[in-house]
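What follows is chain A.
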Amino acid sequence: MIRNITRKIYICLIFIFLYAPIVTLMVLSFNASKTRSKWGGFTLKWYKSLFENEAIIQALINTLAIAFLSALIATVIGTIACISMQSMKKRNRTILMGVVNIPMLNAEIVTGISLMLLFISLGIKFGFLTVLLAHITFNIPYVILSVMPRMKQLNPSTYEAALDLGASHLKAFFKVVFPDIFPGILSGFVMAFTMSLDDFIITHFTKGPGIHTLSTKIYTEVKKGIKPEMYALSTIIFVSVLALLILVNYTPKKKEK
Partner candidate 1 sequence: MKNALVNLENITKSFDGQMILDELNLYIRENEFLTLLGPSGCGKTTTLRILGGFEKPDKGRVVFEGKDITNLPPNKRNLNTVFQKYALFTHMSIAENIAFGLKIKNKSKAYIDDKIKYALKLVNLDGFENRMPDSLSGGQQQRIAIARAIVNEPKLLLLDEPLGALDLKLRQDMQYELIRLKNELGITFIYVTHDQEEALTMSDTIVVMNQGYIQQIGSPERIYNEPENAFVADFIGDSNIIGATMVRDRLVEILGARFACVDEGFGENKPVDVVIRPEDVELVAPSDGTIQGVVTHLIFKGVHYEMEVTANGYEWLVHSTRMHEVGTPVGIKVDPFNIQIMNKPESEDEEAVGVNE
Partner candidate 2 sequence: MNKKLLSAPFLFWSALFIIIPLCMVFYYGFTDKDGAFTLSNIMAIATPEHSKAFFEAVKLSLLSTVICFFLAYPLAMILANLKGKRSSLIALIFILPMWMNFLLRTLAWQTLLEKTGVINSILGFLGLPALNIINTPGAIVLGMVYNFLPFMVLPIYNVLCKIDVNVLNAARDLGANEAQAFLKVTLPLSVPGIISGITMVFVPALTTFVISTILGGSKILLIGNVIEQEFTQTGNWHLGSGLSIVLMMFIIFNMVISAITDKEGDTNAL
């Protein structure tokens, strides 16, 4: 009993630790005072002015576009890579998995500067494209690492059975393999999307002067003072994701296994 209570208290404390800053930001989004340290009464004005603040809205659009596109492209490349790795010799696969792990294990700052150096020497103009390319690069490993376990669980005979029953390779893949690995692909996509959305460091080194994502916009504002609209925006994002998750988790499941 005592052990159970200690466990619950411990989980609660960690939970408070993780979510205290988030609650703080939400509260700040309703703060009429412009400074963070004073409570100036309740207001919704930041939510209104948010939609008039073109710079923030543009940063939001950039962030979402980059997150979506990079997650999508990374998912395609990553999934194809997983399929090809299945039929590889063990040694080649190990080497390839080593390459996959480089962006995961390497310091983000090194990944950032290495890509920056690449883009400079290739003469690619810094902007949306460079950020997108960079995000795809660090997203691919997340996709591979979430599709690979699914792929390994796959019973190879089902694919062969489909071929045996007359399906073409492509058809066999989409009818038999794909549905099985789909949960892995989906969670890889979501993971990649999230990572892209939350990234600052790599974006910081690969973006050009003209373009901002939310992260880089916030970073430039750190010294000057954050615009309260930012709090309003992140509250909206957080609450909508939370609502979506609750919806997904509590809608009655279609079929129990």
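The rule we apply is simple: a residue touches a chain if its C-beta (ideal position, glycine included) is under 8 Å from a C-beta of that chain, and two chains touch if they have at least 3 such contacts; residues count from 1.
Selection criteria: all candidates are chains of the complex that A comes from, given by their letters.
On a predicted model such as this, the values are computed, not experimentally measured, just so you know.
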item	value
From 1 or 2, the one in contact with chain A within this complex	2
Residues of chain A defined as touching candidate 2 within the complex	7, 10-11, 14-15, 17-22, 24-25, 28, 36-37, 77-78, 80-81, 83-88, 96-97, 99-103, 105-111, 113-118, 121, 133-134, 136-137, 140, 145, 169-170, 191, 194-195, 197-198, 200-201, 204-205, 214-215, 218-219, 222, 226, 230-231, 234, 237-238, 241-242, 245, 249
